[in-house]
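Note that one protein chain is taken out, while the other chains of the complex remain in position.
Naming follows writing order (A and B), and every chain is counted from residue 1.
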Amino acid sequence: MTTAAASLIRCEHVEKRFGHKRVLRDVSFTVVEGEILSLLGANGSGKTTLLRIVSALVMPDKGEVWLGPVPLSSAADEIRRYIGVVAHYPLLYDRLTGIENLEFYARLYDLTEPQKRIEELLRTMDLWRWRDDSVQTYSRGMSQRLAIARALLHDPPVVILDEPDTGLDREGIQLLDGLVAQLRSRGRAVFATTHNLERAKSWSDQVFELRSGYLHHVECSDRIGH
Amino acid sequence: MAESSEAERVTSRGGGLAAYLRRVHAVAEKDVRAEMRSKEVVGTMAAFAVLAAVVFGLAFDLRVPRPELVVPGILWVIVLFAGVLGLHRSFGSEVERGTLAGLLLAPVERSAIYLGKVAANLLYFLIVEALLLPALLILFDVNLFEPFILLGLFLGTVGYVGVGTLFAALTSRNRARETLLPVVLLPVLAPLFISGVGLTSVILDNRGSAEVWPWVGIIGLYDALVFAVAFLLVDVIWEQI
Partner (left out) sequence: MSTLSRATDKDRWFMPLLVFDALAGLAMAAVMWAALLYAGDAVNLAGVEQVAQRIFYFHIGSNIAALLGFLGSVVGSIGYLVSRRLVWDRWAAASVEIGTIFGILVLLSGAIWAKPAWNTFWIWEPRLTTSTITVLIYIAYMLFRNGFEDPETRARFAGVYAMFAFLSVPLTYYSARLFRSIHPIVFDGANEEAQGGFGIGPTMGQTLTVAMIGFALLFFALLFHRVRQLEFENRINAVRESVDE
């Protein structure tokens, strides 16, 4: 539908080494608005490192990552505002309640109308009833849903999902599928890592695989129309 | 960002010192709120402090003619060791549960995270000291509620928490973690410890306030240096995680 959509994530010739180990070699890709990229790869293939580079936690040794027109290296603190990450860990504080967790992050992200946004998300995630319970008491699926709410709190244009389907229950996966579709329709860019090739093919526009630091394109014949 | 008009609606660009302090406050309040529920850090530190005061009392009973001779040392030794006990939790718990990444993913200056943690730790330390001073009064019959002693204790605690919080961040990534924190922290705290004991002794010996100022000066200089270097180097610590 949209022709010449603007690129939201552009990774150019990224290289990263830890000590002498070269984790990423000449990695380049682009994700445009409303596009979903899935990244496959065994443990230790550099998947997590690439994810950390795209989420502005780690700087690459060579190459550059652009979020829209802004290079990540230029203003890391400010650029983080445009990224939302659903990580392996829920990134939630056990001792705080669901709503307190979101309020805390809302303050870090300087939201203008935090209460409205928090209520909206908690209702979408079906957590409104448990908003005043401490996260300690949440089930795994509930924590994961709250983690998604946390990541989308500031409505970031770039959403990064680190193996989102590992911790989710059935209900959560359905919720996530719906959300991803919604993000796509609203022109967000999604960058996801996963172990599951079938799922990756079913919801992604591009599928890549990292093998010993090199990025390989994976053909998806049954790609859904666009 | 060109295509973020919708994102712009929800988020707002915070700038200036007020916004910075709001973020510092957010980090500090989050820590204090979690601590109020668990009482993990303050509880352990306070219990240790009172216990140590009792142990020192027993150790020196009948062997020291006037308790004023040893109380300055006892006060500062207890503060030093009780502090180490609590400090490692400030990043230890974040690293264990992986929440540190959540903080670092947010558009927050690393120095604001550091300062928020410093503020929370400072509060814990002051609560523990508020319990320790009466305990020393009861056990040793030495009144430490003198303005200059309190000033020295406060300034010393500020410097201690400043280095301690930064070192807690450093050791949280180390294999040895909490075992290592006292080993790296205590020798660097030597100026604070010596000055604290010196200042407290001057007051307890009634040697007049003129002799107090050099001590306050050293502690103040230490505090200033600690925070200057911390601000300079705090970004280095978290540039990769």
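Structural remarks
Criterion: contacts are C-beta pairs under 8 Å (C-beta built on N, C-alpha and C of every residue); 3 or more make two chains touch, one makes a residue touch a chain.
Since we're looking at a predicted model, the values are computed, not measured.
Contacts to the hidden chain, counted on chain A, fall at residues 18-22, 212. Hidden from this view is one chain, which touches chain B at 163, 166-167, 170-171, 173-177, 180, 183-184, 186-191, 194-195, 197-198, 201-202, 207, 211, 214-215, 218, 221-222, 225-226, 229, 233, 236-237, 239-240.
By definition in this document, only the chains that are shown with their structure count from here on.
Look at where the CA atoms of chain A average out and do the same for chain B: the two points lie 36 Å apart. If you check the complex, the residues on chain A that touch chain B are 6, 8, 33, 52, 55-59, 67-70, 77-83, 85, 87-96, 100, 104-105, 107-113, 117, 134, 150, 154-157, 186-187. On the chain B side of its complex with chain A, the touching residues are 1-4, 6-7, 9-14, 19, 22-23, 26-27, 29-30, 33-34, 37-38, 97-99, 101-110, 239-241.
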